[in-house]
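The structure that follows is given in the form of structure tokens.
Now for chain A:
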Amino acid sequence: MAEENYLYFPGCSVKRDARSYEKTAFDVFEALKLNVKELDRWWCCGATFGLAVDDVAKHLGAVRSLIQAEIEGAGMKTNKLLTLCPMCFNVLKRVNYLLRRDPEKLENIRRYLRDENLDYNLSVEVVHVLEVLDRFRDRIKKAVKRRGDGLKVAPYYGCTPLRPKEIGIDNPESPSIMERIFESLGVEYVRYPFKTECCGAYVSVYNRKAAIAKSSMIIIGAFKAGANLLVTVCPLCHYNLMLAYNSMKNKPPIKIIYLTELMAYLMGLDRNIPPDIKSFLDSHIGSRGENG
Partner candidate 1 sequence: MDWEPWLIGFLSKWTAGIAAESAGVNRVRYSPNIVLINVPCCGLISPIHVVDAFLQGADGVYIGGALPPANCHYKVGNFKAFKRFYLLKKLMKQFGIEPERIRLEWFVSPQYRKLAKTIDDFVDEIKKLGPITGGVEE
Partner candidate 2 sequence: MVEESVIDKIIRISGRNPNLCYQCGMCTAVCPMAEFMDVKPHQIVRLVQMGREDVLNIDAVWVCASCMACVDRCPRDVGPGIIFEAIRLVSLRRGIDKLDYKAVEEIEAAPTLALVTASRKYTG
């Protein structure tokens, strides 16, 4: 299987609410010579994993997408299904994990799908963009065009890429995968205590105050540690963080952006970076920006 080939599962939010995340990600993939192809068809993963043991039907959307990936993957010589959104990652990988470990559930699901002449052979590997970038750190190093002097980045993982630990991409209590990527990018990062703290997730819809409080704590923590950039990989975290930021009376001078926006900028791939972010980065990088 070709190591550079990936199928891509976009999910609802990236397509609708985080366009620049997706676009800059693809710019970065191209620069790293990765062949990433969007699934011809995909189904909403449901965004949260149904936890109850009798809730099999909630996994159907995810299974359909996994089957689609299995079929398309054969033609493309890959079994890797990449996601940008960590919530999609979390659901798809957990469903995959569950089916692999629980033959009874698998049989149950198969019964649903039999009428449609579908079957799933458990061959797909669900991967998150962070894992892929980590794997190609050498290429990242070579692709960097701008020096990140003046930037101090706070990595923000949130929960979904890391928990539960059976499917997490790194140690849920002290992940370092983003830090490694920053090192390859040549930007300075800060240590602060809230990089895996929950942003409030969907609770923002139920108890807005709580979500704002959580996200504010993260922003302030990052700022106090000296960061001027707070980097996320999740559209929902991004939303909650922005919600909190916008509700602050004294807004700290820190910008909340997607990891791939920062990467694209440092790689000199400016075309899809939102103008406000571009000018923020420009102003911090100062005159020594262009690599000599």
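The candidates were selected such that all candidates are chains of the complex that A comes from, given by their letters.
Please note the rule applied: contacts are C-beta pairs under 8 Å (C-beta built on N, C-alpha and C of every residue); 3 or more make two chains touch, one makes a residue touch a chain; residues count from 1.
Everything numeric here is computed off the predicted structure, so don't read it as measured data.
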Candidate from this complex that touches chain A, chosen among 1 or 2: 2
Touch list for chain A against partner candidate 2, complex: 11-13, 16-18, 44, 46-55, 58, 85, 87, 159, 163-165, 172, 197-198, 200-210, 213-214, 235-236, 239
